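Only one protein chain is missing from this complex, and each of the others stays in its spot.
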Amino acid sequence: MRDEMARPPKTNAGYFFEDYRVGQVIDHAVPRTLGPGERALYHALYPARHALYSSNAFAEACGLDESPLDDLAAFHVVFGKTVPDVSLNAVANLGYAEGRWLQPVYPGTTLRSRSEVIGLKQNSNGKSGVVYVRSRGFDQQGNVVMEFCRWVMVRKRDLDAPAPETVLPELKTVLEPGDLAIPAGLDFTGYDFTLAGEPHRLGDYAVGEVIDHVDGVTIEEAEHMMATRLWQNTAKVHFDATFREDGKRLIYGGHVISMARALSFNGLANAQMIVGLNAGAHANPCFAGDTIRAWSEVLDVAETDRPGVGAIRLRLVATKDGQAAGDLRGPDGKYLPGVLLDLDYWALMPV
Amino acid sequence: MRDEMARPPKTNAGYFFEDYRVGQVIDHAVPRTLGPGERALYHALYPARHALYSSNAFAEACGLDESPLDDLAAFHVVFGKTVPDVSLNAVANLGYAEGRWLQPVYPGTTLRSRSEVIGLKQNSNGKSGVVYVRSRGFDQQGNVVMEFCRWVMVRKRDLDAPAPETVLPELKTVLEPGDLAIPAGLDFTGYDFTLAGEPHRLGDYAVGEVIDHVDGVTIEEAEHMMATRLWQNTAKVHFDATFREDGKRLIYGGHVISMARALSFNGLANAQMIVGLNAGAHANPCFAGDTIRAWSEVLDVAETDRPGVGAIRLRLVATKDGQAAGDLRGPDGKYLPGVLLDLDYWALMPV
Partner (left out) sequence: MRDEMARPPKTNAGYFFEDYRVGQVIDHAVPRTLGPGERALYHALYPARHALYSSNAFAEACGLDESPLDDLAAFHVVFGKTVPDVSLNAVANLGYAEGRWLQPVYPGTTLRSRSEVIGLKQNSNGKSGVVYVRSRGFDQQGNVVMEFCRWVMVRKRDLDAPAPETVLPELKTVLEPGDLAIPAGLDFTGYDFTLAGEPHRLGDYAVGEVIDHVDGVTIEEAEHMMATRLWQNTAKVHFDATFREDGKRLIYGGHVISMARALSFNGLANAQMIVGLNAGAHANPCFAGDTIRAWSEVLDVAETDRPGVGAIRLRLVATKDGQAAGDLRGPDGKYLPGVLLDLDYWALMPV
């Protein structure tokens, strides 16, 4: 090693628990223009088939300007930008709440992200703490296109740093139907069920109904890394096989979310638009070679004030190792080992 | 497993042999808008280099509006949409005939598919039967952009279901040159052979000539799955490593077609546009790790009424395991084990 100049380090080591303050606002770096390329890659990386996100003609018939980028693509981009400032030193991504999609992201939109620290709680071991942030994605005009809260466990740099005052944000466990933002102009009265792929409308689903989405996809390293890079999510653990002691690359939880959502087409083809994220847990880690399956449970149904448009609240569960549809937790209340994801969201569906 | 509600199943189990009727018309789901993203992915997934599909400037010099999407991309999209309704319970994809590309698919086109059942024949074992369909792809204005017939062997759900009356469609074994649709305005009189990559024009090829395309590509799981998803082809066997007993994912036959066609650039750089599909057989299965090579045989040449435009009929053979160029069948008349694909098509080439 040659002698390095005495300069401050140029690389970003990320924030540690003691660096956060309640009320702190962080503007995240690297805005991103999304276009038809990201759209095509989404369809190559996931078996996505919801018609509103596949066809301009179908989207226009539903009152939109054109087919938007998948709602989860927008989520991944907004989320990805927060990683270097929020979760670079995170031990775990603990939860989500109050996620709302406020307007469709059309090709050509440039997204950037901003987070506000809304809660802090040091762990009793003194080595780490939980940071609560509300993150928002903005388009180039400054409109909020989506927002969500998440909380992560972050390590301390200096174990002797004093614990901050504990602040726990009040977060809704479930968004009410009135909280959901429905895109201007959306109209499902002329909805084409044949082109959408299934005949089932909101009234055909009953609360408590469990749907096994049947299909499985075996995951490859190249695919999850391409997806995660596409969202400019830079967490080392997803890319560097030498980072974990077991030599495995942990798959970005959002990859599992998108895969499960795409698989849910088979049974929920008409749950077109995701508009609310109530809660989510990454129950177990996912690695290349796992075969992902999915099942959903209908948690609620609701009307909206838009023509033909209803809302359905769904639990989306991703599994591996052939974990049976409908099984979620063991007798101890813990997630079963074959459960990867437990996501609670609202989608819009024709009534 | 929790008790499921008593609701009809929401997922699509696909049609079985006894569900088809001659004359039945099926509108397939999920229209798809194709754009510059799908175009770029095609070039990333296959070593495609035909200049008309690579360069707007080259395409404009040949009288087209701009560079269209690869003809086989249009085929895969139209085909992919038929899978849930035609071949979800198929045992085998038996053949193709009367495939015609009727107009170029430019970026921005939204494709949907419709199939008509044109023939049925129950197998003598009573467990399955052959379904013949003619599938058509339409753009958003309702114009047919391509059409083809295929026949598949489909399982019966109920072995006691009565056999339908046998109807065998009359299909041409080879399209005549006059059957081929040539894009409006196509003109090869100013064709730039240097930019196209080879000097050979139609007159340089002799019927019976065999061309070894030399190059080989070793196939990866991530690539064939991305390609197959991109066409929204959902057949489980391509994605789920737990589906087959041997733990292998069968590669979509169309992936082999596109790979072989792209490899055929080396020797057939000027066979620019595919306009007719006479016949095709997927002779042996292809799996990740196989190294694909290709060779072609000139089957016919023809003139057209367009300036500078000729037609060449080619046999395109994809191989694995180093099967030598020119070798197709064994003494028993069966395809050799190293033959993956035997495709008979018409392409347009400068005279």
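Order of writing sets the chain letters: A and B. Residues in each chain are counted from 1.
Basically, a residue touches a chain if its C-beta (ideal position, glycine included) is under 8 Å from a C-beta of that chain, and two chains touch if they have at least 3 such contacts.
In this text, all values refer to a predicted model and were calculated from it rather than measured experimentally.
Per the touch definition above, the residue from B:E38, B:D85, B:E98 or B:E147 contacting the chain not shown is B:E38. Interface note: of A:G35, A:P164 or A:G326, the residue touching the hidden chain in the full complex is A:G35.
Residue in contact with the omitted chain (choice from B:T33, B:S67 or B:S87): B:S67. For the chain missing from the display, the contacting residue among A:L102, A:L180, A:V217 or A:L230 is A:L230, taking the whole complex into account.
Residues of chain A that touch the chain left out of view are 1-2, 4-5, 7, 9-12, 27, 29-33, 35-38, 40-41, 84, 107-108, 110, 112, 140, 220-223, 225-227, 229-230, 232, 234, 236, 239-243, 249.
Where chain B meets the missing chain, the touching residues are 35-41, 43-47, 49, 51, 54-58, 67, 194-198, 200, 204-206, 208-218, 220-223, 266-269, 289, 291, 322, 324-327.
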